[in-house]
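As you look at this complex, bear in mind that one protein chain is not there, while each of the others sits in place.
In order of appearance the chains are A and B, and numbering begins at 1 in each one.
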Amino acid sequence: MAGIWIFAESLEQTKELLSIGSTLASKLGTMTSVFLQGNTGVADDYIACGADEVLVLTALAEDQPLDAYIPVIAAEAQTADPDIFLIAATVRGKDIAARLAARLKTGLCSECIGLKADENDRTIEMERFAYGGAAIQTVVCSTRPVMVTIIPRTFEAAARQSDRKGTIRELPAAPPSASTVLERKPKETEAKDISESRIVVCAGRGIEKKEDLSLVQELAAALGGEIGCTRPISEESHWLPEDLCIGISGISVKPALYIGLGVSGQVQHITGIRDAKVICAVNKDENAPIFGASDYGIVGDLYDVAPKLSDAVKNMKG
Amino acid sequence: MPDIIVCFKWVIDEAYIRTGSSGALDFRSVNYKLSDYDRNAIEAAVRLKEECGGTVTAVTVGTPGATKGLKDALSRGPDKACFVNDQSFDNLEPSQTAAILTDVIKGRLEYDLIICGEGSSDLYAQQVGPRLAEALGIPCVSFVQKLSIDGNRIIAERKVEEGINIMAAQLPALVTVVPDINNPRIPGVKDTLMASKKEVISVTADDLPATYEPALQTVSMTAASMERNCITFPADQAGIQAFVEALAKEGVLR
Partner (left out) sequence: MDFKFTEEQELLRQNMREFAEANVDPIAAEIDENSRHPAELFQKLAAGDWMGIPIPVEYGGAGADYLTHALVVEELSRSCSSTGFTVSIHVGIACMLVLLFGNEEQKKKFLTPMAKGEKLGAFVLTEPGAGTDVMAATTTAVLDGNDYVLNGVKTFTSNGPTGDNYFVFAWTDKEAGRKGMSCFVVPKGTPGMQAGEHFKKMGLRSSQTSEMLFKDCRVPKENLLGKEGAGLAMAMTGFDHGRIGIAAQSLGIIQAALDESIKWSKERVQFGKPISRQQAIAWMIADMAMDLDAGRFLAYRAAWMKDQGLTFSKEAAMAKLFAAEAAMKHTTKAVQIHGGYGYVKGAKVERLFRDAKITEIYEGTSEAQRMVISGNVLR
């Protein structure tokens, strides 16, 4: 049975893909199927959020990695022949998507940022970043299924609707896997997750010493926001944990307000702040690319501007 | 003593791409470079060789002009290279690259371990490694930040969202590596001069058993634009005040 398939690691990610999947399904006049790992308790939740079918994957052994599901999903796809397969672009999701695409001999659009279906010829145009974020590549896929990975939090999650009905089906257990997980270590750093923060003040290369991060912290405190940083600050100087590194190799943020202090605005960073409502920058180089990506900017030395800005914000807020 | 294959790509250096006034990408003055993550892949392969012995073969798929890329890769320590080149091997999409690599490796190269970068710095699709592993039917551990060989298996630290998974897989296997795995060496003078003396196996489209059709077609490649206000203020008191008022008007100062 054709349709839109969805695979994600978490409830939230699945609901997000469901909102895209349901839109596509109604446009193309087909149905949505969602994979569920182990816990059958949320099957009804998925159905309420738009799933027509829930495919339940048997829980894995402790030492089995998530990619152990690949043979089960591939076998199912070979019988059911889905039209579109949406997968959340987590580390494991991207790996599974590429390997499923290889097994199903089809194309895969990695880290898609937007997709549009044509009702008449049923082609799906998909957009993604290329060249470190400098370019947008638009692709179509000529093989079945059209596979897509989508970075979590790119789209809104689907809301529950009443009176939805769907079927629940159990899939066979996964065979033993070729690789095993010896140990699962949680993150050592306890950095804040700023991906959902309302206000983010970002430290860039213009910060000369670690102590000077206090300027960034003061402005963030005045605004009631969190701090983030660019790659040089976390990866080269190690002044802040890499969980705070915003950009193509780090996290994406979508705050109401982003202010970059001494951020030059390389595309790799801009890619991570694209979804901010208002982007602001303080940089002494008038030609810094960040100003081309900003709503409001101050051309000046952050060491001079940041303290004055903190004061002005405090006065404004009273 | 493992035989290691490391895959690399010679890519456009995105720092040289200009955006024309119409918003179209201008590739006229571009330079090429070894894809950033592939430097880490090569370094990882060469360090394993230095530790365990064996051989390192660097493999690339591209157009015949990419000879500088071969020298760049070989100057970083691999013993030999396999240059899969054809005029038609330009702008390949990941499924094609993986299929070509599969046919080249199956027929010609011995291996215990294949190492790829997590993705290429031009398209960053992050598919070639995992696809290649599937096609060869070997275990795949992607996004690895630490790698060692323990007898006939690899132990790999995989970087995932919530922390680290320590993985084990039997050889032969494939891994893709992230930049954290190492700090690639800067080749010295002799390394660079020796590179052109190393063996290069040349494979062309005629030597391969299939034609490789793309599954994905690129419809367009345009400059990523952000429609923003682009208003700047001077750094004086009045400018800062006007800046803060603009933010207040946007409703983001709450």
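Of note:
By definition in this document, contacts are C-beta pairs under 8 Å (C-beta built on N, C-alpha and C of every residue); 3 or more make two chains touch, one makes a residue touch a chain.
Just so it is clear, the model here is predicted, and its values are computed rather than measured.
When the omitted chain is restored, the residue from B:Glu14, B:Asp72 or B:Glu93 that touches it is B:Asp72. One of A:Ile4, A:Ile246, A:Ala276 or A:Val299 touches the chain omitted from the figure, and that residue is A:Val299.
If you put the missing chain back, the residues of chain B touching it would be 67-68, 71-72, 75, 186-193, 195-196, 234.
Interface with the hidden chain, as seen from chain A, comprises residues 284-287, 299.
By definition in this document, only the chains that are shown with their structure count from here on.
In terms of their C-alpha centroids, the spacing between chain A and chain B amounts to 21 Å. Interface residues of chain B, counted against chain A in their complex, comprise 12, 14, 17, 19, 25, 93-95, 98, 119, 121-127, 129-135, 138-143, 155, 158-170, 173, 179, 214-224, 226, 228-235, 237, 239-241, 243-248, 250-254.
Across the interface of their complex, chain B is touched by residues 65, 67, 90-92, 94-95, 98-99, 101-103, 105-111, 125, 129-143, 178-188, 199, 223-224, 235, 248-249, 256-257, 267, 270-271, 274, 277-280, 286, 291-301, 304-305, 308-309, 312-313, 316-317 of chain A.
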